[in-house]
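Every protein chain but one is kept in place in this view of the complex.
Then we have chain A:
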């Protein structure tokens, strides 16, 4: 008989609204405390001290509009946040400051989360849905200059971009962008030419989230239907469906592959977090704690593997922290 699924390691309460975005920052050396950033529907970004499990600070920079994406840039001093006020803000959090130093006005009204990729020391690329309905814009940070605008062919009818993933193969190859669209297809864009390298229709419904493992050239996507789709990228830059996994309940709002590429976590509309082995997508655990849709899952970046945590933010205003498969 298999063991019962574990309970949460601990639960963070007090976000005050549905939690949409999570970002760990635990990589720092002592005496840096591990930190979790969370973005709520009420526009606040909470900085959680993972030692005391209390809120260290609450950042209010999106005009009380939902914050649905968070990303740190080199440690916890600089944080990017995306909100429904159509802005991406850059926060300076060093030495106790809590100020927005820069911001980008995207003019996008969708829900598409951005994607950030560090291409060189002090140079980042950020992909974000643009003002035009089907377009994706890639900017360079911190200069905020536009690298390219990715526009599907006329009449492609992909719908809005729903999720983005910037990635770069090993040994300094060109960065590429994977984008999931409203019609259920995933496109691979070449950033330098601005052309579609490959298109794969892997869902019937909008692609809600995707993640990609550049080492294995394999990705996973979830939609509002009951299916998880695993696809791979071959040498000819063609996307192919490898397998699909049927879920018990429909709807996936977030997918994250753990940095060590061993397990995958999904955030389900059915209030449950599911863990799969990344190698064969073997179902490993169903974590049932939340009482409403889980919006976001995120793995921590602890230096020591055994400290690694999984955080899930849900509509029930709670953030559950799990320690699962940390030993392996």
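In this section, a residue touches a chain if its C-beta (ideal position, glycine included) is under 8 Å from a C-beta of that chain, and two chains touch if they have at least 3 such contacts; residues count from 1.
To be clear about the criterion, contacts and distances are computed from a predicted model.
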Matching the hidden chain's UniProt record against "GPI-anchor transamidase component GPAA1", "DNA replication protein psf2", "Vacuolar protein sorting-associated protein 35" or "Telomere length regulation protein TEL2 homolog" returns "Telomere length regulation protein TEL2 homolog"
Among listed residues A:183, A:213 or A:288, the absent chain is touched only by A:288
Given A:6, A:122 or A:259, the residue that touches the chain left out of view is A:6
Could you please point out the chain A residues that touch the chain left off the display? 1-6, 248-249, 262-263, 270-272, 277, 279-280, 282-286, 288, 325, 328
